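Shown here: the complex without one of its protein chains, the others still in place.
Here is chain A:
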Amino acid sequence: MKPTRNPWARTGAGLAWHLWLPVLLVAGSLLLSQQFSSHYFPPLRTIAEQTWVIWFDGGGMAENLLPSLLRLLAGFCAAVVAGVLLGTLLGLMPRTEEALRPLTDSFRAIPGAALLPIALMFFGTGEAMKIVLIAFISMWPIMLNTIDGVRSVNPTLGQVMESFKLRPLDRFWHIYLPAAAPQVFAGARTALAIGVAVMVVVEMFGTPGGLGYFIRHAQENFQVVAMWTGMLVLGVFGYLLNALFRAFEKRILNWHHAMVAHTQGASS
């Protein structure tokens, strides 16, 4: 590909690269859904109109999207904090980590859905159950990646910390966390996707409020169009969340990207 000089053209190209698939899908289903009218696949036009009616005019955003967002954020943030703290501790204590590995491995291997009945039993159908389950299931990739990241700290840096008597908190904030950051972010990105999936499931089984609840409720009441609007909102929600996360990651890992670019530039 030839490098494009004009920054507007470049942004345009980048945008096109991102949007070609959604545009194609939308156009395709617009065409197809006009050809045949199935009750289960309502025309996209209808879905789009109803999305406006339900989510924007009708207050669906505040009623069902906002609770989902807050819940996901709470669960995801808890997962990040717990995953990073546990990962750092286990990363620094290889013997303990080894001893606990059967436990962590089997927890990790249990499909999230299997935990739902247990969570319902302990926490009921309310907010606590939803957030705990989101946090618990999405924590694992963060924790495992943090363990690897913390262990990647160079032994010489370990001696630097010892000889300059860095305080434990300074070691955590200024050595282990930045050293593990690229891996932590990779884990967190996976965790976010898992978190969205768990969020939808727990909302389907929990108390009213939320995207998952909305979709299931619509389906149970044969409001097929409403159900599809829920899917649409969920798709856009997931996409925007991921984009936001990547922008945040790029900001925080600025030094890392610059270093990689720099060293690669020097070696080639």
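The criterion applied here is as follows: contacts are C-beta pairs under 8 Å (C-beta built on N, C-alpha and C of every residue); 3 or more make two chains touch, one makes a residue touch a chain; residues count from 1.
We take it that contacts and distances are computed from a predicted model.
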{"item": "Among \"Cytochrome c domain-containing protein\", \"Ferredoxin-NADP reductase\", \"ABC transporter ATP-binding protein\" or \"Deferrochelatase\", UniProt-listed name of the chain not shown", "value": "\"ABC transporter ATP-binding protein\""}
{"item": "Residue in contact with the excluded chain [from A:Val53, A:Ile175 or A:Leu232]", "value": "A:Ile175"}
{"item": "Where the missing chain touches chain A, by residue", "value": "154, 156-157, 159-160, 162-167, 170, 174-175, 178-179, 181, 255-256, 258-259, 262-263"}
